[in-house]
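With one protein chain held back, the other chains of the complex are shown just where they sit.
After this line comes subunit A, so read on.
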Amino acid sequence: MEQVQEKQRTEEFDASEIEYVIYGGEHHLPLIMNLVDQELSEPYSIFTYRYFVYLWPQLSFMAFHKGKCVGTVVCKMGDHRDSKFRGYIAMLVVIKPYRGRGIATELVTRSIQVMMESGCEEVTLEAEVTNKGALALYGRLGFIRAKRLFRYYLNGVDAFRLKLLFPQPEELHPFLPMMADRDDTQNHDDHSPREEFLLKSILFSEVVCKFSSLV
């Protein structure tokens, strides 16, 4: 998904004035949605937000300054394909006047800390290759650029898949697993937003039925 863009003009405030709050319920949802809708280009439905904050409330944090919500992080964790237990940072936003003061780092550090304590082996996320601020932020936290995803975002920009591996218990000997599937070039690896849109149309009829219960 998407990550915070780099700083512009700054607001005068003291770091101690920023209050960090864990997701506490439905009343926080509009605050998170507002921030993300304002700052990020991809449209997310209410289902997407609720999917994250209802299943992993312990991984979502908000930053407040004098009662105003100025930043948020939304995450998940679960088993990945190859059965690795993995954390995922879905959205990270700090509004422009508050950037460059470590708020994003603090938010994301809190989530990663919980992920590590919950037994995650690694944490991943995607960021635009042009988003130097986010790349530097995650680089400082120990993330590597594991892959480049060609034209990942709908605006045609490539993404990096960033990964943070937590220290593992003693490494096992490398081994040779059985040969991968023959027609290797045909395997879809990472789902792209385009597939998501493909799926959007397929799932359309199902969702329409669910829609009325949420308005």
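In the analysis below, a residue touches a chain if its C-beta (ideal position, glycine included) is under 8 Å from a C-beta of that chain, and two chains touch if they have at least 3 such contacts; residues count from 1.
Heads up, the rule we're going with is that contacts and distances are computed from a predicted model.
S.K.: What does the UniProt entry say the missing chain is called, choosing from "Replication factor C subunit 3", "N-alpha-acetyltransferase 35, NatC auxiliary subunit", "Cytoplasmic tRNA 2-thiolation protein 1" or "Translin"?
M.R.: "N-alpha-acetyltransferase 35, NatC auxiliary subunit"
S.K.: Per the definition of touch given earlier, which of A:43, A:67 or A:169 contacts the omitted chain?
M.R.: Going through A:43, A:67 or A:169 one by one, A:43 is the residue touching the chain not shown.
S.K.: Which of these touches the unseen chain: A:18, A:63, A:112 or A:127?
M.R.: Checking the options A:18, A:63, A:112 or A:127, the one contacting the hidden chain is A:112.
S.K.: Touching residues of subunit A against the unshown chain: what are they?
M.R.: So the residues of subunit A touching the missing chain come out as 26, 29, 43-48, 50-51, 54, 76, 109, 112, 116, 129, 139-142, 144-151, 154, 156, 158, 160, 163-168, 171, 174-180, 182-186, 188-189, 191-192, 194, 196-208, 210-214.
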